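With one protein chain withheld, the remaining protein chains of the complex are depicted in position.
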Amino acid sequence: MRWAVDVRNLNVWYGLKHVLKNVSLRIPRNMVFAIMGPSGCGKSTLLRAMNRLLELNPLAKVEGEVWINGVNIYSDEVDPMDARRLAGMVFQVPNPFPHLSIYENVALGPKLNGIVRSKKELDELVEWALRKAYLWDEVKDELKKPAARLSGGQQQRLCIARTLALKPKIILMDEPTANLDPVAASKIEELMLELKEDYTVVIVTHNPQQAARVSDYVAFLYMGEVIEVGETSNVFTTPKHELTEKYVVGKMG
Amino acid sequence: MSVRRPLDTGVERLKGIIGDMAAAAVEAFRRAMESVFTGKVALEDVRMLSEQLRFMREESGQLAIELIARFQPVATDLRRIRSCLQVSYDLSRIGRYSLDICETSILVPVMGCDFSKLRQLYIIVLYMVREVGRAFIFEDLDLAKKVRELDDDVDALYDDYLKGLLERGQKDNPPCLIAGTLVLRYLERIADHACYIADAVSYIRTGSLEIEKE
Partner (left out) sequence: MIARKVKNKIMIGLIGLLAIVSAAPLFAIIASIYVNGARIISPRFLVDFPPPPLGGSDGGIGPALVGTLILMALSILIGGGLGLFTGIFLSEYGHHILSHYTRLSLQIMVEFPTVIIGLFAYAVLVLPLRSFNAFAGAFALAIVIIPYVALQVREAYASIPYSLKEAAYSLGVSPFVVNLRILLSVARRGVATALLVGLARAAGETAPLLFTILGTTLSYFEGLDKPIGAVPLLIYNFALSPYERWHEVAWGAAAVLLTIILALFIVTRSLVKEVKL
């Protein structure tokens, strides 16, 4: 179990379109791993393959293995629901449940999954998750407020708290700051660096500068194939592949 | 189709300054050595060129920092800018050594000295400095390798001349001895800096400072 996530020969089709071609990746534990590439290269698809959210798309066909914490989540014995609890996801457009309050948003997952045994435990869990997401101080006096009334950056942190409340091992982030203003975005980036102490963070980004800022390891994806993987400092000073070079210096599309 | 990025204008300007520095360094070196060989001293000219080099070094340093702060360059862009910073230092040193050579030719009476071996060395080093400047501007790795290889010849001639000086020591007049030794030293250092510039070309092109010897 050296790797947090071990993707082996993953192939994904949307209908007839071959979207991910024989992708293999190994993601070490407790670090921020970025997956970068131009639009349409398949990075969001790859992320959703890691928590079996891909199956919600009726056109998607998946072949290959994804091992998380020593378990192949695509094997027959594994329930997709377990995979989704192992690897929680934060989305590009912040999507807290609009009909629920701040408290209820964080509490819903643990309640439905039967993680806590009493209201007191639930309260503590919600507070812990909100603290960890650096949102507690801003909302502690108005937990009953509808989540839709928070600002974009706060909503995104709420979504992170919602994910943390389920105690996942991996946190998947799909372009989490793409829809946020720069100040909110940088708060999320700081949060990522904190989170990697306890979790493995996999972030998809279309912005190579962001990958350079926040990640320890980075993979460059192009047209469904992994072109280059390595330590961020190396990939950004001396990339090995000319496509990678083109992408990071901004000469690609 | 090449995309023109905001960074590209800045880098072109930076390279332009380095190009000017390279020309000035060659000129300063040439004139300084002429002073030694012909006795016609061009101290003012060389001093002015050296000053110019110092000034351009400042300018290029500022520009490089500004480009890094504004554009967050990576990969080849980053290596190129870093190399320009390094090379501007090397070229300014060449200017400084040229000035030292010139001053030597004034302080020490050099009329009548036999500097033929020195001249041989000078020709090689001048070639190195000229060509490496071109190699850097055009990022020509082959040319850089050639310059690098000449360093061996420089070392050989250096040893040879030094031995020669020690042998002839008693027969030559002291001023020629002193002047010869000093200028030899400066030539050797100038050759070293030319090699550093060649290494920078390799760094830009391959990311590695080591030029593979063929």
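Labels for the chains are A and B, by order of writing; each one numbers its residues from 1.
We adopt the following convention: a contact is a pair of C-beta atoms (placed from the backbone, for glycine too) under 8 Å apart; a residue touches a chain by one contact, two chains touch by 3 or more.
Predicted, not measured: the structure shown is a model, and the values here were computed from it.
For the omitted chain, the shown partners it touches in the full complex are A. Across A:I68, A:A133 or A:L166, the single residue that touches the chain missing here is A:L166. Here one chain is not drawn; of A:V93, A:V116 or A:A178, the residue touching it is A:V93. Annotation for chain A: contacts to the undisplayed chain at residues 51, 53, 56, 58-59, 81-82, 84-85, 88-89, 91, 93, 95-100, 108-109, 112-113, 148, 159, 162-163, 166.
Here is the rule we use: only the chains that are shown with their structure count from here on.
Centroid to centroid, with C-alpha atoms defining each point, chain A and chain B lie 52 Å apart.
Those residues of chain B that touch chain A in the shared complex are 2-3, 5, 7, 72-79, 207. Across the interface of their complex, chain B is touched by residues 208-209, 212, 236-239, 244-245, 248-251 of chain A.
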